[in-house]
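Below: one structure in structure tokens.
And now, chain A:
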Amino acid sequence: MMNFLPLTDSVPLAHIVGLGVAVFAAGTFGFLVRRNLIVLLMCVELMLNGANIVLVAFSRAPGAADPQVWVIFMFAVAAAEAGVGLALAVLIWRRLRALDIDALKELKG
Partner candidate 1 sequence: MMIGPDLLNIAIYLPLAAAIGVALLPRDKEHLAGPLALAALLLAFVPALALYLGFDPALPGMQFAQDLPWLSALGARYAIGLDGISLLMFMLTAFLGPIAVLSSFEAVKEHRRFYYASLLALQTGMLGVFAALDLLLFYVFWEAMLIPMYFLIGIWGGKRRIYASVKFFIYTMAGSLLMLAAILWLYFDHQSRTGIYTFALSAYGNAATGGTGMLLFLAFALAFAIKVPLWPFHTWLPDAHVEAPTAGSIILAGVLLKMGVYGFIRIAVPFFPEAAMTAGWPIAALGAFGVIYGSLTAWAQDDIKKLVAYSSVAHLGIVMVGALVLEPAAVSGAVLQMVNHGLSTGALFLCVGMLYERRHTRLMADYGGIAKVMPAFAAVFMIVTLSSIGLPGLNGFIGEFLILFGSFKVWPCLALISLGGVILSAVYMLGMYQKVFFGPVTNPANKELPDLKVREWLCVLPLLALIVWIGVYPNFFLKRLDTAVNDYIRLAGGQRPPFSLTQEGK
Partner candidate 2 sequence: MEKNLLDLTAPLLLVAVPAIIALLVRPAWAARAAGIGLLAAFLNVSFGGPANIMPFGQSLVYDPLTKLLWLLILGAAFAVVDLTPRADCAASLPANEYYFLLPISAVGLMAMLATGDLIGVFIALEVVSLPLYALAAARRTAAGAEAGYKYFLLGSFGAALTVLGIAFFYGSVGSALIQSAAAISGLKVNQAAASAGFLLIMSGFAFKAALVPFHMWVPDVYEGAPSPVSAFMASAVKAGAVLILFRLFVAADLPLYYKVFWWVAALTMAAGNIAALPQTGVKRMLAYSSVAHAGYLLTGFMGGKAAFPAVYFYLAVYAAATIGAFSLVAILEKDEKGVTLDGLRGLAAADPAKAALMTVFVLSLAGIPPLAGFFGKFWLFAQAVRGGSPGLVVIAVLASAVSLYYYLSIITAMYAGKADVPAAPRSATPLTLWLIGAFVLLGGLAADFFLLPAANALPFLP
């Protein structure tokens, strides 16, 4: 944060990318730690969101519209993934009557 509050209307690229990667890292940490399956899915959404931020940041750096189009594509991908993920969570709830990751211990060794 070396040039804090400059008078120009531009922001260092590092900050945006940093923000994106930070959100991504937060999502990853949540993904690795949280026990509730649905919250896990939220963390996945968070990671994707972080990646989108980085994408948008790089669309501004060299200045091309492609990344923004990809971000739009990512919405569809995230939506589809969320759908299937939640369906699986519901199935696990119905079969194992539990929504925590520890319930998934049968296949091992």
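Keep in mind how these were chosen: all candidates are chains of the complex that A comes from, given by their letters.
Rule of thumb we're sticking to: a contact is a pair of C-beta atoms (placed from the backbone, for glycine too) under 8 Å apart; a residue touches a chain by one contact, two chains touch by 3 or more; residues count from 1.
Nothing here was measured: the structure is a model prediction, and the numbers come from that model.
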Task: Interface partner of chain A in the complex, by touch - 1 or 2 - done: 2
Task: candidate 2-facing residues of chain A, complex - done: 17, 20-21, 24, 27-28, 31, 37, 40, 44, 47-48, 50-52, 54-55, 57-58, 61-62, 64, 66-67, 70, 73-74, 77, 80-81, 84-85, 87-89, 91-92, 95-96, 103-104, 106-109
